[in-house]
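Of the protein chains in this complex, all but one are displayed in their positions.
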Amino acid sequence: MSTLKPVLSRTFQLILVLWAVVTILFLMFRLMPGNPLAAYIDPTFTLEQQEALIRQFGLDESLLRQYFTYLGNLLQGELGYSFRYRTPVAERIWLLLPNTLILTFSSLIVAYIFGILAGAWLAWRRASRAEAFALPIVLATRAMPEFWLGMVLLAIFSFSLGIFPAGGTRSAGTEYESLWSLYTSADFLSHLALPMLTLAIYSQGLPLLLMRSNMLDVMKEDFVTMAKVKGLSPYTIVIKHGARNALLPVMTSFAISVGYQLQGNVVVESVFSWPGLGRELVSAVSASDYPLAQGAFLMIAVVVILMNLIADLLYTFLDPRISHA
Amino acid sequence: MLETTVPEGPVIRIFRAMKLPVGDNFAMAGLIIYVIFALTAIFAPVLAPYEPTEILYTVDYDLASDLLPGQEGHILGTTSLGRDIFSQIVFGARAALLVGLTAAFMVAFIGTIVGLISGYYGGWVDTILMRLADVAFGIPFLPFVIVISAFLEPSIWNTVIAMALVLWRDTARVIRSQVLTLRSRGYVEAARVSGSSDFKIILRHIAPNIVPLSLLYGSIAIGWAILTEASISFLGFGDPNSISWGFMLQDAFASQALSRQAYHWFIPPGLAIIFVVSAGFFISRGYENLLFPKLGR
């Protein structure tokens, strides 16, 4: 299989990058000012708890030994105990990850559907008044601070108009039997609406601009001209040949956007009190809950790196010039 | 088209070498915004009617809090602590300019040096530098800046350094590939064979072709830096001694400006950010059109 090799070499590269990021994370939290034990131990822990953690993370040993212990623990999914919640960090992270992923993917899917259609349309109407009007607006949406957009939407749709709730994932006092029934409830979706819209408005610019400029390029290709010479229908020419080819790099950018979005989530989750990884990271850092902060950072980094890999592989699989080499 | 030859002074020649995108409408709009922005920052003490953190009182010695635009002579009103919003906006331009320029400079500088070395020398140096860039691409940007800003003492410099530590990657990759194409050109090869030193070749033949690209990435980084600083300040990890637009938004958010519908408080800082950051985007767009011209755009 000719496609196996790039997959393997990229995967190997991913492992290297992951290792490097994990090492940076270790150094970041170990070299910070203050007590070296502070990365895992809170003074309010009981003595037995403290001793157990010192043993588990080798905190009384040399930095190098600690590093290997840290790597070993990571491989077993062992991230320590949250100072504030007194629960394993991993447990907390797994609880929050779905919320972050739901927010990220729903907003990006909306952003991409809109961006692709609008981008293709703007390419079609190039040099028109619609374009002169739309392009600066699109550029301006990319220049907005996401959290500010969130604040504005929150003020208008929640506080002024009262259409959507102000934050969180569910109304006070509601209980659901399972996560699934929570995620599919109208209550959850109405809580999702504003943060999702915020991130979608912010993210649509990239697919829109990419799609537009790709379409403009593709429509000048020989095969598009030949499709016209063949007398094919405008739909076939614009959609099947034009858009299909222009879409390729846009699809790849989706995976990269997931990575970027995850980072941007940090602020938007904070504005909407959305219980996700980003907000958790911020509150953990503020509260000096270092194990939890490390865990959240690590999880975000893993998704970012994974998405970079997927972007590469997507390209490999979507482009027959590479997949059928 | 008419072509006139005007004798060129040194200033014009420098500008020409930088290939400033003066012909492009978008870019010109951006440059004008930048000039206004820079002047505002420089003359902030003159333009602002009050100290940005000064707590103000009305003529009857009441706290001048939550005034609406126009009330008591406050152009944009006041915050709930009785501070003048317009003055804060004006002084916020200083923080933004400082962050934007220093970050852009560092990003463009580190990125260009890394890209130059990587592309010019190739081999294992290149491999190592580019793997480092891969790692930088694997670091979640905002979380990284948050953690660094929180651990080191909160200051604008730490935020800027944290940004530069990650953002050099994009510039480095682009510069590297540009250097690779330049290196394969005849005259660089010829200069090498004729025994010119690497330093001379880089300075003479490669650097001039790279300056515009560095400027392009620098102008993109200005926007990123201002947005990032705003996020960091909004989350409460910013420099407590500087009034930035992000700080204003954090202040408004924490003071329930949203539920009290104090739009006059949190709308202006956001617009100021959009204004300045889009100016950077406009300029970089103009640069792109200039550096990578494509017909029909």
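A and B are the chain letters, set down in written order, and residue numbers restart from 1 in every chain.
Going forward, contacts are C-beta pairs under 8 Å (C-beta built on N, C-alpha and C of every residue); 3 or more make two chains touch, one makes a residue touch a chain.
Here is the rule we go by: contacts and distances are computed from a predicted model.
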*Missing chain's UniProt protein name, "3,4-dihydroxyphenylacetate 2,3-dioxygenase", "Peptide/nickel transport system ATP-binding protein", "Glutamyl-tRNA(Gln) amidotransferase subunit A" or "Acetyl-CoA acetyltransferase"?*
"Peptide/nickel transport system ATP-binding protein"
*asked:* As a test of the contact rule: which chains in view would the missing one touch?
replied: A
*Option from A:9, A:128 or A:233 whose C-beta touches the chain left out*: A:233
*Identify the residues of chain A touching the omitted chain, counting contacts across the whole complex.*
221-223, 225-233, 236, 241, 244-245, 248, 319-321, 324-325
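Rule of thumb we're sticking to: only the chains that are shown with their structure count from here on.
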*What is the distance, in whole Å, between the centres of chain A and chain B, each centre taken as the mean of its C-alpha atoms?*
24
*Going by the contact rule at the top, pick out the chain B residues touching chain A in the complex.*
26, 131, 134-135, 137-144, 146-148, 150-152, 223, 227, 230-231, 234-237, 246, 249, 252-253, 257-259, 261, 263, 266-267, 269-270, 273-274, 277-278, 280-282, 285, 294, 296-297
_Show me the residue ranges of chain A that touch chain B in the complex, using the header's touch definition._
13, 16-18, 20-21, 24, 28, 32-33, 126, 136, 139-140, 142-149, 151-152, 154-155, 158-160, 166, 213, 216-217, 220, 259, 262-264, 266-267, 270-271, 278, 281-282, 285-286, 293, 296-297, 300-301, 304-305, 308
